[in-house]
Each structure stands twice: as C-alpha cells, then as structure tokens.
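All protein chains but one are shown at their positions in the complex.
Let's look at subunit A:
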Amino acid sequence: MDEQACPRCKTTKYRNPSLKLMVNVCGHTLCEACVDLLFLKGSGSCPECNVPLRRNNFRVQLFEDPMVEKEVDIRRRILRDYNKREEDFGSLEEYNDYLEEIESIVYNLCNNIEIIETNKRIEAYKRDNREVIQRNKTRVGRDEYELEEMLELERVQEEARKKELEELELEHKKKKARDKQALIEELMHSGKDAAQIVSEFAEKAEKQREEEKQLPPLKSINEFSTGIKFGQTTDTTFLPVPKSEEGPLFIYEPLELITEGPMPPPPSDIEGMGYISHIRAETPQENAGGFTSTLACQRALQEALQCLYYTSTAGMAAGT
C-alpha cells in the first residue's frame, strides 16, 4: 500500500497517523488541516484545478483512488435526476439505452470529455422530463420511508426477542439455584439415603426440562395473519376516508310554477311566436354571464301575468 499523502502539505500517514484526507467534487484530495486553512471563509478554489469549491462539500475520502470518489460523487448527482425505472420504459431495449446514456454521461464528466456538451444534454433531459423526475423523486422518498419503517419494525422485534430470552435465562438460573438449595436442605435435614434423594431430584429436573420442551415459546399475537400489525394502517400516506352521515336520498320534485294568473307562454313559444323580436338582443358580455334575451323576455311575461287573478281576501297584519 502506497503511503497516502496530502498533495499540498506533503504530510503522510506515517508522519501523522491521524491524517484525514478529504475530497471534493473535483476529485482532488486535501488533508483536513489544509481544508481548514484554505477554506476558512467557507468557499475557495481547488489548489490543483482552480475549480471553485465549497467547504461543506468536502467529504472524508473512502477510496484510495480519489478519482473513484469523484465518480461516486458525479454518479450520485446524475442519478438524482436520471431516476427513471424500468417500468417507465416501453421495452427492455429502451431501458438499456437509457442506462448506457447514464454511463456515458458519468464517464464523460469523470474524464473531462465534452463537459459543456454533456451538461447541456443533462439540462435538456431535466427540462424534458421534469414531471417524471419529480414523480419518481417522491416515489423514492416513499420507498425509503417504507424501508425505514420496516427496519424499525425489525429492530423492535429483535429487541423484544432479546428481552424475552434474557428473562427466560434469568428465570432458569433462579430456578436452578432454588433446586440446588432445596436439594441441600433435603440432604441436611431428612434422614433418607443421600443417593436416593439425589436421584429423585435429578429425575424431577429431567421431567421439568421435558415439560418445558413441550411448551412452545409463548408468542404474543400482535399482527394479523397477513403480517399487518394491529392498529397500524398499511399505508400511512393516506388519510382515512371521513365517515359521512348519510341522510335520506334526494328525491327530485319538479318545480311548481305558481302564477295565480294566466299561464305564461313556454320558452319554446317565446321564440316561435315572435315575442323575442320585441326586446333587444343580449350583448356578448351578458351572454357570457349566462343571460339570454329569451330569459329576460320570459321573466317580463311571467311577472306580467302573475297574480292577475288576485283579489283581496281576509285582512293581514302589517309586517308579520
């Protein structure tokens, strides 16, 4: 293994065992001390390639070859946008072409080939597929969420099992101690033959062990047979449908026109018999509001004929 060294201050792992090498998006390494020194203000340029860098983008170098770090970085960035899945494509061939495109982009960016053109290609892709990208992002988010939930569940189960085992162990130990104590007391106080007592106790212990074996470990039931936990909805992203009080069903009753006068002409007659020709046509603005001259005409006629039959009847109180 070659000695790792900071290219700037030439410190090596040998001279400083706590040396931490950091790497940024350009793929050039720097030791932690140099990063602290150079990027005091939060941002600066790489001493080797002069690319402007931010301090908080520095990561500890995991791979020996800094170029691998660079590629990992680039790949992560590209895959954030190139997040289509196989389901998004019509055929396997298209999907393969897509994967190949990703690889070529990553390769170009890693090796500084046609950088500008490649970036343009990425931009164009982002523009064209904005919706798909956004949708897949949220889907990825949800997948991650579900995964996390599953892990959490497993962890909880694991813990419960551990605890159970511990308790069982403890119980066992206690019992053994109790048995031993009983045996000794028996030996001390009873006048029977010691060998007989020992064999009696051994038999008893054997019997108990067998009983325990027959008893399967108690498992508390806290899930349905489908594996869904009690009281936990399968998909937490949906709200439950609110229960609505359903009243009696609506029954349509046709409106009754109370005229207390001669019947006004039906809408068909208003145009057919020429009523319409005696009022002005509606303006486009009025028409846009849903008003037609037929309506206005009908209303005037209706109001003219309503309550023509009215005759004064018994008295009424004012304003009641």
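Here are a few things to note about the model shown:
Following the convention adopted for this analysis, a contact is a pair of C-beta atoms (placed from the backbone, for glycine too) under 8 Å apart; a residue touches a chain by one contact, two chains touch by 3 or more; residues count from 1.
To be clear about the criterion, contacts and distances are computed from a predicted model.
Between the names "Exosome complex protein RRP46", "Large ribosomal subunit protein mL44", "Cyclin-H" or "Ras-related protein Ral-a", the one given in UniProt for the chain missing from this structure view is "Cyclin-H". Think of the hidden chain as still there; on subunit A it touches residues 258-263, 273-275, 277-279, 297, 299-320.
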